[in-house]
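The complex appears here without one of its protein chains, the remainder shown in place.
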Amino acid sequence: MNDVGADMTDTAITTSGLGKRYKRTWALQDCTLHLPTGRIAALVGPNGAGKTTLLHLAVGLLAPDAGSVRVFGQDPYGNTKALAEIGFVAQDNPLYRDFTARELITLGGKLNRNWDAALARTRLSDLGIAPDLAVGKLSGGQRAQVALALALAKRPRLLLLDEPIAALDPLARHEFMQALMGAVAETGTTVLLSSHLLADLERACDYLIVLQTSRVQLSGPVDDLLESHRTLIGPRTEADRIPGVAEVIRVSHTDRQSTLLARVDGTLPTDPAWTVREVTLEDLVLAYLAKADTRATRTAWEVKA
Amino acid sequence: MIEFVLDGRSRVSTYMQLVLQVKQALRVGLLAPGDQLPRVREVAGSLAINPNTVLKAYRELELEGLAEGRPGVGTFITRTLAGPSLTSQVDLREDLVGWLRKAEAAGLGREDITALIETTMRAVLDGPAREET
Partner (left out) sequence: MIWLTWRQHRKQVLYTAIALAVLAAVMLPTGLSMHHVFTDSGLAACLAKVPTTPVISANVNTCGLLSNEFQRQFNGMGFIAILFLILPVLVGLFYGAPLVAREVEHGTHRFVWTQGVSRRRWAATEFGLIGAVALVFATAYSLGVGWWSGPLISNGGRMGQFVFDFEGVVPIAYTLFAVALGVLVGAVSKKVLPAMGITLAGYAVVRVLIEVFARPRYQSPLTASFSVTSNDQFNTPDAWTYSQGIVNGAGKLVQPGAQMTCAGQSGGAGTCGDQLAQQGLGPAPFSNWEKYQPASRFWEFQGIETGIFLALTVILVCLAFRRVRGIS
């Protein structure tokens, strides 16, 4: 069993002003993160927000155009030594579809210095996956399990998964998360997995990173984030400063009432006019995503306000 | 060995659900001192939850003195929930029945009684520090 407090002084991923540009647009910019080891982190955001770019930078598939990224203190770009500590599954689980699972495990052994073939074989046999069938003939869920087993066979300290369950049916999704959680319980591997659906990740993740329009909107341990945000419902107000509120993330008004999701500064608003409620992770993510969302104004459409 | 079940729609946090299920199991006798709780790996792997959540639940049980972790072996129940003897419970129950009749006679409805009990419990049990039994 792993002790939760043990590796907290290490960070698995450190980025500093990280940015990546494609021609003229920045796919990711001003990204500064410190992901501690031992965490299972969720990277959420809509498609095109920069999740895949961030993961590719972390695994050394891309070189930064601005800032830096370090994994366990090393620059992953073109660094096979650093790569040995990172297990990566790209979007859509790309594998050589005419290879059998057995051949893929052999392949891993040939391409990787540290390779635990027995671990991969055990995992796949426990899941009942046929070893001598071309993986292209397996179901999507089984292929995802193969990709995960191959990533874990490197015995990595960090696992990066790009939307691993997006294309899977609910049962396959659940089985994948079961397999992943079980593996993490055994090895204490740090995990960063991206998804555009938060619901799948809520129970698994204890760290959250929200990306929207190529920037990090929110990041931190889930417990801390939930503790530092509240929903406030009260009489309609346009007031800039409400006691106890450090920053209003999202607000909506009716003619009588205002509802805000706010970051509180430790002293909860004591004014009895305000009803204070705790937030769910989903509320939080939605509020931060909406905050950064760029929408055309009514005037752009020449619609009367 | 008990098996955990989660209520996805409950507002109770995951780790607290696990704690409550252990306590319920103790209450009904499914778990007794000496029994091993499911391994963290099994719970995380079957419920698809963060292993740290399971650890947090087990730690909570340890803090309450209900369980103890033995490194390399597992987490084991150390005592039961029930404290007082059966006879004192019978006496207390009789007293409670009498009080309820009195409250009814005074005109309190079900919700008034519940509210009264809850506020009094809070004031008495959570207020000034109580003595350890």
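We just call them A and B in the order they show up, numbering each chain from 1.
As a working rule, a contact is a pair of C-beta atoms (placed from the backbone, for glycine too) under 8 Å apart; a residue touches a chain by one contact, two chains touch by 3 or more.
Predicted model only: the values in this text are computed from it and were never measured.
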Note to self: For the chain that was dropped from the view, give me its touching partners among the shown chains.
What the structure shows: A
Next item on the list: Decide which residue listed in A:Ala42, A:Leu62, A:Ile165 or A:Leu261 touches the omitted chain of the complex.
Entry: A:Leu62
Next item on the list: Pick out which of A:Leu18, A:Val69, A:Ile86 or A:Leu138 touches the chain that's been left out of the picture.
Entry: A:Ile86
Next item on the list: Go through chain A and note every residue touching the omitted chain.
Entry: 56, 59-62, 78, 80, 83-84, 86, 88, 90-92, 94-97, 99, 103, 106-108, 110-113, 154
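Here is the rule we go by: only the chains that are shown with their structure count from here on.
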Next item on the list: Find the geometric centre of each of chain A and chain B from their Cα atoms only, then give the gap between the two centres in Å, rounded to an integer.
Entry: 34
Check: In their complex, what parts of chain A are in touch with chain B?
Finding: 1-2, 4, 38, 40, 174, 177-182, 184-186, 203-206
Note to self: List the residues on chain B that touch chain A in their complex, please.
What the structure shows: 6, 14, 40-42, 44-56, 69, 71
